[in-house]
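Notes to accompany the following structure.
All protein chains but one are shown at their positions in the complex.
So that you can tell them apart, the chains are marked A and B in the order they are listed, and the count of residues begins at 1 in each.
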Amino acid sequence: MDIVLQQLVNGLTLGSVYGLIAIGYTMVYGIIGMINFAHGDVYMVSAYITAIAIAILTFFGIESFPIIIVGTLFLTVAVTGAYGWVIERIAYRPLRSSSRLAVLISAIGMSLILQNYVQLSQGANQQGVPTLLTGAIRFSVGDGFVQITYMKLFILFVSLLGMGILTYVIQKTKLGRMCRATQQDRKMASILGIDTDKVISTVFVIGAVMAALAGVLVTLDYGAFDFYVGFIIGIKAFTAAVLGGIGSLPGAMLGGLILGLSEALFAGLISSDYKDVFSFSLLVLILIIRPSGLLGKPEVEKV
Amino acid sequence: MSQAVGINFKKSSIDAFIAGLMALVLFGPIVGVVLDGYGFNAEFGRVAWIVAIVAVGRFVMSSFMQTEKGIALAFRYANNDDGVTVLPPGHKSKMVWIIPLVVVIGLVLPFVASKYVLTVIILGLIYVLLGLGLNIVVGLAGLLDLGFVGFYAIGAYGLALGYENLGLGFWSMLPIAAIMAAVAGAILGFPVLRMHGDYLAIVTLGFGEIIRLILTNWASFTHGPNGVSAPLPTFFGLEFKRRSSEGTFHEFFNLPYDSAYKYMFIYLVLFAVVWAVLFIKHRLVKMPIGRAWEALREDEIACRSLGLNHVLVKLSAFMIGASTGGLAGVFFATYQGFVNPSSFTFFESALILAIVVLGGMGSTLGVVIAAFCLTVLPEMLREFAEYRVLMFGILMVVMMIWKPRGIVRVTRTGFSPKKGVAK
């Protein structure tokens, strides 16, 4: 019983992180119908920037947790956002009118570039960050106990805050209205005077920013990372996006939570060696049974 | 164009400044601050170089694009649509001369080349097989398969584990591995291929990873990360080992033992198989099934309206591609004498995809050339080995933007009407 509860807690945080990354996939898919293959690697870059930001801040003798965290968040979000913008500008925009296959291959190329470039400049070894936030709340359940670290609470808080702000931006602001219009009909939106290229760029930046949030949170929690971390977590987040219904923002968040919870339960109760196999199999199953996902609209073929 | 074309250097400078600033933001932290434990080493010199190169490059490009030549180039790029040509009926390809020449050179090669050169060429040929297999799936049928390495692994582990558990040798595993890979392709493909194209990429990617994870984690069967040894091929029952109870090749022919014999033999078998696959592929593209693959790539809905079962047609491409991958896996295992999961990472799939992309989707000749370029060149330029993946990535992006059809032009056969047909 305590294992189940503990895994539920772990799954909840894991799921909220998946949700954050899935937002990038789902928004980009919604707006230009492509799978941004390099998104997982954008997350990876943000993990490095987090560590670099912490290293720089501690180098200047800053030790208070709130300042470090705010500084790191700010730096990581800014730089990763720039990455999102530049990736779209270089690798995707010239291919706006090309076949889907061409764009997808270009995205895979971008993913390889990011991985190898980070590996070349930072070395292939695992890197780490110091533990900044310690302590936990413990409940005893039956014979055992359930532990919720402050870090996990912090992850939940920040990711929910991030999703909340994003939902507000998309639903209530002019920018969000432009995004939604472009998603519905790009041609019509551009006829109505929306600079759709700019909107698409913005969406990439938003996706990168959300991935950066996830990168900061996960890196602070786990401590260790290398240039390859983006790959697996990228596929998981994509699974979450598909599970929730690709193109749907609340779907990405819901999908992330469901995937995180089920994966944590599988790892805790059945086998942690095969938890990645579990997630991939889940992806295949969803695509077979319900390709439109939980909250997505079924695609009507245009004949 | 009555307007005089002058270069607006102010615009170029602004472009260069923005590009440089962007480069500083992007490369500053990652390149300039190298993590070292919880501290870091500053490497600002590298950043300065990169930023300078980007800014100058942008300036030059921006200026060039304002000249007449640049405008003409941009115009040509925007109207770059001349990809495919139809050959006139009865066209005689120059290949009639080139092919026998290549065959002769290929047959002489093992007897003159050094062992090292031979091993490199064997590797090149293995990638030719992989490239051909994936080219059927991606180039002809237009299905992006990112888990191709999974079929490669099935072939390689099929040989190693088949030998260990069932005592099956190279020759029996060669067809069995091809069939096994095809069956795996069918099981994976049947549910997945009716879905929208992009999902296929992710699902196959997941499949490749599942295979690798199983190979790594199912230690009781696959020996996990330690790997398994694989047998060598035999020459009519004779082995290429130094000693064997079954009789060895060098003893039978009264030759001194030389480890190069096994590579020669593997090379010759592989050479024959590559030609067989080339021939089959050459036939396939002219057959109804090959036409159906290409038609499906062009327009799936139209295909369905013409009575083609799109799932089965895709599945056939997927299975034939997979079985070629399985064949390549068997050769890889026997050539290495040993397999472990680290040979079957996503990078390998990406490399094969790079071969197909560079060679030209659908072009057989292009794939052969690209396979050799991408496997033999890195062997020769070992000091740049670290940059290999980066180069592949850049190659993929640049090729998609600049020449999405690859280096070799795709041509189509022309048909002439038979005499007496109503005009």
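Please note the rule applied: a residue touches a chain if its C-beta (ideal position, glycine included) is under 8 Å from a C-beta of that chain, and two chains touch if they have at least 3 such contacts.
To be clear about the criterion, contacts and distances are computed from a predicted model.
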{"item": "Among \"Amino acid/amide ABC transporter ATP-binding protein 1 (HAAT family)\", \"Formate dehydrogenase iron-sulfur subunit\", \"Transport permease protein\" or \"HTTM domain-containing protein\", UniProt-listed name of the chain not shown", "value": "\"Amino acid/amide ABC transporter ATP-binding protein 1 (HAAT family)\""}
{"item": "Option touching the unshown chain, where B:Phe111, B:Phe236 or B:Phe415 are the choices", "value": "B:Phe415"}
{"item": "Residue of B:His310, B:Arg388 or B:Lys403 touching the missing chain in the full complex", "value": "B:His310"}
{"item": "Of B:Leu166, B:Ala219 or B:Ile301, the residue in touch with the unshown chain", "value": "B:Ile301"}
{"item": "From B:Arg46, B:Lys115, B:Lys241 or B:Arg291, residue that would touch the chain that is not displayed", "value": "B:Arg291"}
{"item": "Residue ranges of chain B at the interface with the undisplayed chain", "value": "83-84, 86, 88-89, 279-280, 283-284, 287-289, 291-292, 294-295, 298-299, 301-312, 412, 414-415, 417-418, 421-423"}
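FYI, only the chains that are shown with their structure count from here on.
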{"item": "Intercentroid distance (Cα basis), chain B paired with chain A, Å", "value": "30"}
{"item": "Chain B to chain A touching residues, read off their complex", "value": "22, 25-26, 28-31, 33-35, 37-40, 43, 46, 138, 142, 144, 146, 191-192, 195-199, 201-203, 205-207, 209-210, 213-214, 217, 301, 346-347, 350, 353, 357, 361, 386-390, 392-397, 400-401, 404"}
{"item": "For the chain A and chain B complex, residues of the former touching the latter", "value": "33-35, 37, 45, 48-49, 51-56, 58-59, 75, 78-79, 82-83, 86, 90-91, 94-95, 98-106, 108-123, 127-130, 231-232, 235, 238, 242, 273-274, 276-277, 280-281, 283-284, 287-288, 291, 299, 301, 303"}
